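The complex appears here without one of its protein chains, the remainder shown in place.
When the chains are written out, they are named A and B in that same order, and each has its own residue count from 1.
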Amino acid sequence: MSGSPVVVEGLAGGYAAGADVLRGVSFTLEAGTITAVLGPNGGGKTTLFRAMLAELPAQRGVVRLVGRPAYVPQTDRTRLDFPVNALDVVLMGAYSRTPSWRRLARADRDAARACLDRVGLADAARRRFGALSGGQRQRVLIARALLQDSPVVLLDEPLSGVDAVSAARIDAVFDELRAERRVLLVATHDVEQARRWDRVVCLNGEQVAFGAPAEVLTTAVLRSTYGAELVVLAGGERAVAVDHHSH
Amino acid sequence: MLPEAFDAPFMQRALLESLMLAGLAGVLGSWIVLRRLAFFTHGVGTAAFPGLVVAGPAGVAPQLTGLAAALLYAGGVEWLGRARRVAVDAATGLVLVGALALGVILASDVFESGAGVDRLLFGSLIGLSDRDLWLTGLALAAAVVLHIALRRSWLAQGFDPGTARALGIRAELADRLLLLAITSAAVVALDAVGALLVTAVLVIPAATVRLVAPSVATLQAGTAVLAAVEGVAGLWLAYELNIGPGPAIAVLGGALFALVAVVTAVARRWT
Partner (left out) sequence: MLDWLLDPFSGALMQRALAEVLIVAVACGPLGVWVLLYRQSYAAESISHAMLPGLVIAALAGAPLLLGAVGGVIAAAVAIALAGRDERLGGDVGVAVAITALFGLGAVLALSPDVPARLGELLFGDLLGVTGGDLVEAAVLAGGVAVALALAHRRLALSVFDRAAAPSLGARPARWELALLALLAVCTVAAVRGLGNLLVVALILAPGAAALNVAPRLPAALALSAALATLAGVLGLLASYHWEVAAGASVALAAVALFALSLFVPSRTAPFDTQA
């Protein structure tokens, strides 16, 4: 459908010409939806995000996005010894819309505080970023994405290894963003989580399936996606994937 | 057989020293390259500089004060790294530049002219005493003994630190002895090539041979031979140009390294 905020068609590519990591990825996402990206480690989830950000060295196919997407990477990639507090990190979301010679706008500073409040970290604004827990840091990065105010938000395993309080808060923010008619694309290992959302993309180097969870999340599809990493629970109808991450 | 430059007694001492340093380069230089200790070697030499400056006025052997300064440096870097207030490469850089600045300040009191400082930084052909030669020989003997005793541990630590410990080898002690051996080698090389260019004799020949040699044994033998050749040629060049041996050996070694690197890279491309 034209007019959809996210259109991906025949996307393929990799980090060097002739060495494809992704093949045959095609999906269309509507406003106000949350879409899970499932797949094993090395299956291309992060590569997909890089391609959607036009950051993949060798890619072909079509990627059409409304506006510049916000990207929430995994927090274990950020520098924890950097001299910034939580509010400083959130304010980075306003950098791209501020010319280099101008101070950050008052409105942006206020909005940053509001974003921290939305993720439940209003009183952590002045705390050093590296001193926060993994779940708190993940929430700060999400607050940064909120400040960017993008129609499309890409999140790379935001709930991985995160404490229960943070996870609940993050879930609530996702629902708010969906209500605001934004598009969320969330890489995750949590198949149960994916069942509660609107769409699922299964990726294992190539796209195995795309569609509503009820249709896509069958044992057969999951087996194609995860291969040996799949664990089938008693009853044979539900399966979980093994999460290799730790924060 | 040798050019007439080597007729003078001081040149013959320099020649003997150079050959013994070539032995050290052979034994330890290989380990320096294999265990990625080039920067440590450079640091030890540079850190010895303030020690060298005060040795003369204090009437003490420069090797002694040089060794003390070098050990302070090694200990200081380790302490800073453990305190984790600054990264290791920054800590090393700061300690070294502090040592250099301190040495220069001390030298403005000690030396009337800049020539004295040049000698400490770049080495000198004259002024090698019997004691210097004996100490170099001692360092060489110690290095050989340690190599024979500890080479398996040094090799294992280089490939896979975790496994080495599991195999029951006293890996950490062996590594400390390696660093001590390198420190001693740098200290005895100081009067010949100077505080700033110990890597010219201890690292460059080994790096050059490493580009072509696969095994430790051939690496050591080849390095010793190359270091000897570069050392003798460097001495001759230094004599002709009337400069310290350090820079001459560095330039010759560097040029040869570049040549071998280019040739092997090209050969690799065609096979």
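In the analysis below, a contact is a pair of C-beta atoms (placed from the backbone, for glycine too) under 8 Å apart; a residue touches a chain by one contact, two chains touch by 3 or more.
In this text, all values refer to a predicted model and were calculated from it rather than measured experimentally.
Peer 1: Tell me which residue among A:Gly32, A:Pro73, A:Gly134 or A:Gly211 touches the hidden chain in the full complex.
Peer 2: A:Pro73
Peer 1: Specify the residue from the set A:Gly3, A:Gly18 or A:Pro83 that touches the hidden chain.
Peer 2: A:Pro83
Peer 1: If you put the missing chain back, which residues of chain A would it touch?
Peer 2: 53, 55, 68-74, 77-85, 88-89, 92-93, 95-96, 98, 100-101, 128, 130-131, 141, 144, 148, 154
Peer 1: Can you list where chain B touches the absent chain?
Peer 2: 33, 36, 38-39, 41-42, 81, 83-90, 92-94, 96-98, 100-102, 104-105, 108-109, 114, 117-118, 121-122, 196-197, 199-200, 203-204, 207, 210-211, 241-244, 246-251, 253-255, 257-258, 261, 264-265
By our rule, only the chains that are shown with their structure count from here on.
Peer 1: Rounded to a whole Å, what is the gap between the Cα centroids of chain A and chain B?
Peer 2: Chain centres of chain A and chain B, defined by C-alpha means, are spaced 52 Å apart.
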